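Here the complex is missing one protein chain, while the rest keep their positions.
Order of writing sets the chain letters: A, B and C. Residues in each chain are counted from 1.
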Amino acid sequence: MGECRRLELRLDSVISTVDAAELCAKGLAREGGYGEEQVDRLGMAVREAAANAVTHGNAYSAEKSVHFSVEMNDGRLVVKVRDEGEGFDPGEVADPTSVENLLKASGRGLLMMRALVDEVDVRNASPSGTEVVLVLHGPATEEEGQ
Amino acid sequence: MGECRRLELRLDSVISTVDAAELCAKGLAREGGYGEEQVDRLGMAVREAAANAVTHGNAYSAEKSVHFSVEMNDGRLVVKVRDEGEGFDPGEVADPTSVENLLKASGRGLLMMRALVDEVDVRNASPSGTEVVLVLHGPATEEEGQ
Amino acid sequence: MSLSVDTREVDGVVIVDLGGRITLGDESSGKLRKAVRDLLAQGNKKILLNLGEVSYIDSSGLGELVSSFSTASSQGASVKLLNLQKKVQDLLQITKLYTVFEVSTNEADAILSFS
Partner (left out) sequence: MSLSVDTREVDGVVIVDLGGRITLGDESSGKLRKAVRDLLAQGNKKILLNLGEVSYIDSSGLGELVSSFSTASSQGASVKLLNLQKKVQDLLQITKLYTVFEVSTNEADAILSFS
């Protein structure tokens, strides 16, 4: 079953925003009936998306906000993280699992998001910036989900 | 044991802020080792404090923010909710449990906060507004807390 | 959807099955108020709010319950409560609203109590 609240926040470009996004998404997923493993995976993916918005997109600018929402839509949990940055082309991002990149200290966020949740869409936002949409498919049925 | 992150957010004066404050406080309390009953009680108290900041303090003003923080201090979980409103005198608030007030539709928030967490302090913030501090004493020892 | 509201009738008593959260904003409290107002407008005098699936009520939601009670009373109708979860029961204690509401833990008993 699982009720789910819709949440929509405008957050500053600070580290606490990354924590808040993670905690809110996890809390709502838990209330929405998702099991602990799915909740954890969502939390990690949201963290990566929010960290990118704060660090790459908005570059910690005090003038720029992170727009964050969570909602249950047709039985799927949808999280959106939008920044007000320059945007980027995800197709240009190097594969962090290829040998020449394995020892790099960064570049694993998008890979992690894609591995952790069921759907990831990275798109240009209007008028500017990036919007990342993360989707978890419906919670397992009650027996499985418990 | 329980690790605990410090979280500090500036939030808009909207309903989602009430949800976010509740979810963040509950999430950190859970991580900090508090049991589900204490987590729930904290969540309810934080909700009342945030609702007051949004509705009474800032009166939904788009120019005013709610300042929210959670941290573990000397083994106690401390939540602060500050608004940018006019302030008020909690001593002037009518007792919602007295017979003449029982059928009123509002006025129970402060009473609930005081009943739900270990310490509540309502004070004037500077330069203006109200700050509510909610404290949960240390989580029960591991055996009790599970 | 924070709050689900379904009504059914048993022996002249309208049972309103509520599920979810009754909290500030997000139309949830409005939904309860509207449901009770509609039932009163249709002439129903015996209303039983089944809170068995309500996991959470905040002070604003409590206000909605109280308003429903008062509005009903003023029209000669009665509103009673059924199946409170522990958290909700605690809030009625804290706020002394248990002195206002008649609360049952059993649907059949609750229905009988209206006659």
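In the analysis below, a contact is a pair of C-beta atoms (placed from the backbone, for glycine too) under 8 Å apart; a residue touches a chain by one contact, two chains touch by 3 or more.
Computed from a predicted structure; not experimentally measured.
Novice: Quick one: say which of B:Arg6, B:Arg76 or B:Lys104 touches the chain that got left out.
Specialist: Once the missing chain is taken into account, the touching residue is B:Arg6.
Novice: Can you say which of A:Arg6, A:His67 or A:Arg108 touches the chain missing from this structure?
Specialist: A:Arg108
Novice: Tell me which residue among A:Val18, A:Leu42 or A:Leu77 touches the hidden chain in the full complex.
Specialist: Once the missing chain is taken into account, the touching residue is A:Val18.
Novice: Check the options A:Glu48, A:Glu84 or A:Glu131 and report the residue that touches the missing chain.
Specialist: Of these options, the touching residue for the absent chain is A:Glu48.
Novice: Residues of subunit A in contact with the chain that isn't shown?
Specialist: Contact residues on subunit A toward the absent chain are 15, 18, 40, 44, 47-48, 51, 55, 96-97, 102-106, 108-109, 111-112, 115-116.
Note that only the chains that are shown with their structure count from here on.
Novice: Per-chain Cα mean versus the mean over all protein Cα atoms: which chain has them closest together?
Specialist: B
Novice: Just the number, please: Cα centre separation of subunit A and subunit C in whole Å.
Specialist: Spacing between the chain centres: roughly 38 Å.
Novice: If a residue has to touch 2 or more other chains to count, which residues of subunit C qualify?
Specialist: Only 26 qualify.
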